[in-house]
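The complex appears here minus one protein chain, its other protein chains still in place.
Chain IDs A and B follow the sequence of writing; residue 1 opens each chain.
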Amino acid sequence: MSDTSVKAATTEMPGAWQSLWRSLKRVLREPLGALGLVLVVFVIVSAVGADLFAPFEPNKIDIRAKLQPPSAEHLLGTDQLGRDIFSRVLIGGQIALKVSLVSIGLALVIGLTLGLIAGFGPRWLDNALMLLFDSVRSFPTVMFALAVVTLFGPSLTTVMIVVVITQIPIYGRMVRSQTLALRDAEFILAERALGAGFFRIIGMHILPNVVGPLLILASMDIPFVITIEAGLSFLGMGVRPPTPSWGTILNDGYSYIYNTPWPVIAGGIPVILTTLGFTFLGESLRDVFDPRLRKEI
Amino acid sequence: MDANNVLEIRGLNVEFASERGRLRALRDVDLTIPRGSIVGVVGESGCGKSTMINSIIGLLAHNATVSSGSISFQGEDLLQKSERELRDIRGQHISMIFQDPMTTLNPVLSIGTQMIDIQYRDQIPKAQKKARSIEMLSRVGIPDPESRLDNYPHQFSGGMRQRIAIAMALQAEPELLIADEPTTALDATLEVQIIHRLKDLQHSMGCSILFISHHLGVIAELCDFVIVMYGGEVVERGTVRDIFHRPSHPYTFKLLECDPARIAETTRSLPTIPGEIPNLAKLPPGCIFADRCERSIGLCREKIPPSTEFAEHHWARCHLAGEVSST
Partner (left out) sequence: MNTLLELDDVHVRFRTHSPLNAILKGIDDPFVDAVNGVSLEIGEGETYGLVGESGSGKTTLARSIIGLVEPQRGSIRYDGTELVGMPTAEMQKFRGNVGAMFQDPVGSLSPRMTIRSLLAEPFKIHDLSQRNLGQEVNRLLEMVGLNRDFANRYPHQLSGGQARRVGVARALALDPKLVVADEPTAGLDVSVQGEILNLLGRLQQELGISILVITHNLNVVRHITDRMGIMYFGRVVEQGPTETMFHQPSHPYTLALLSANPEPDPDAEIDRLELQGEVPSLFNRPSGCEFHPRCPFADDRCQASFPDLTELSDAHSYRCHHPLHVT
């Protein structure tokens, strides 16, 4: 036991993989973490394989079969144009995940970097970055989106740009305040006294301590971004019809909610499952990343 | 209960439910605080000091239960009181001061506001409350108290803040003051100032003090009685002279021996207590200290020693009590 782990410490890569595997096992040990992981994997798999799994072409119109309840043929029924909702939900998931993962991932990386620089770098840079963040945040999201759409025209890319720009200050601020709290901590002083450089301190000692809460925030932001995408698509500033998205499915369904609730339910369930999945996963990831919260002693 | 005692704890047992099982944090704890006296509590980390204080003020953690025993304060059992009744006792009859006074002072309110505020129970005009606050501040040694009432906690130095905390704790003229390491964060020259002030105030106000400290010198100088705690038990209690001159539990003996202040000859090899504090979830069948004790005999590992009064007002939980002392 001790021999293998000593080796793991001497060579960097196997150690990193080993710890990743260990983290994964810890996530699976918690019931909620396992559920979250299963849901997230399920959502990702169904989105990635949407083209394979979809029984119908999602935009194929069949007016005669409109607003049908679920059946063996149409698992989640059809919408007002007779399109298969199950297929549209699968393809919509692809779009929702693409928008949320790409834009949040981008916002996370940029926000993290800027936040670390603001928190650990010189005072003037901190002040400049804070001013920038505050200016961005002072625009209402919808107004900001309108401005961006006017500039670039409505498209999926526009939605992503809006999300990235509005989320960066949130992540940046959070990382900055945590970094500020850590920069004078004794263990950082101790590392500096050993001769550790700027990047080593930021990467190995500050980053692991700020990334946990950030991951939670990010995973809980995914549903929020999905609703932004839906909202913008509804306003005609996001995904253009007939491309399916969970937002457009929901919005389409609203008009017919008195006739048939299926489209709304079919559009709502994936949002709920995705929300729960990412939230549970985020929370258990936080626990795993923070050894102090681990329950074993 | 003896009417001369402010507080009497008898046979107190407290348990914590934890993932490692049942932790028996306090076992058969006895404590007596005679009226107008200062009782010191000595013990290393994990000895149960905090659990004991929290039991007295009724602020035990959620996973803690008092399985048996009684805590009589002025003749009434605190363990039988409702949360409401306890709230009336805390602050009015029992007050506390802590190691870090900033934990008790609100950083966004001026000292005057806070001192007047805590007198909310008294139906007297505000001017009178203010006058009382000023008087209290001058009694704890704050220079120019009248003008300093408008200052905020951060405008005072550490020593001054602790004085203010003491003033606030004593303002309601409590019967019992619990002081939890009140001088640990202070510099040596301030520490002696504060303990002298505390002793003077105790004298003039006639309250009793339960004084927790790891600084044996402070305990020796300030206290009348001392209890020594180890691993959740009171292993020895007696007058301050009994404890320091005639320690009768091997742990007390070792603890005193370890204090570098008691070693007159300069040495580079300081005494230590080998071994570690036992796991409270897996208690040994016999004496809690047996594993680390140099004098343990067969009996010590088999039978838990009872607390015996082997000399007047001097108890020890040791099978060899009375035989060990001052070798």
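Please note the rule applied: a residue touches a chain if its C-beta (ideal position, glycine included) is under 8 Å from a C-beta of that chain, and two chains touch if they have at least 3 such contacts.
Because the structure is a prediction, the values reported are computed rather than measured.
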Residue of B:6, B:56 or B:216 touching the missing chain in the full complex: B:216
Candidate in contact with the missing chain, chosen from B:92, B:138, B:193 or B:308: B:193
Missing-partner contacts on subunit A, residue numbers: 2, 5-7, 9-10, 185-187, 189-197, 200, 204-205, 208-209, 289-292, 297
For subunit B, residues in touch with the removed chain: 44-45, 157-160, 187-193, 195-196, 214-221, 240-241, 244-245, 254-256, 258-263, 266-273, 276
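Rule of thumb we're sticking to: only the chains that are shown with their structure count from here on.
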Geometric centre distance via CA averages, subunit B-subunit A, whole Å: 51
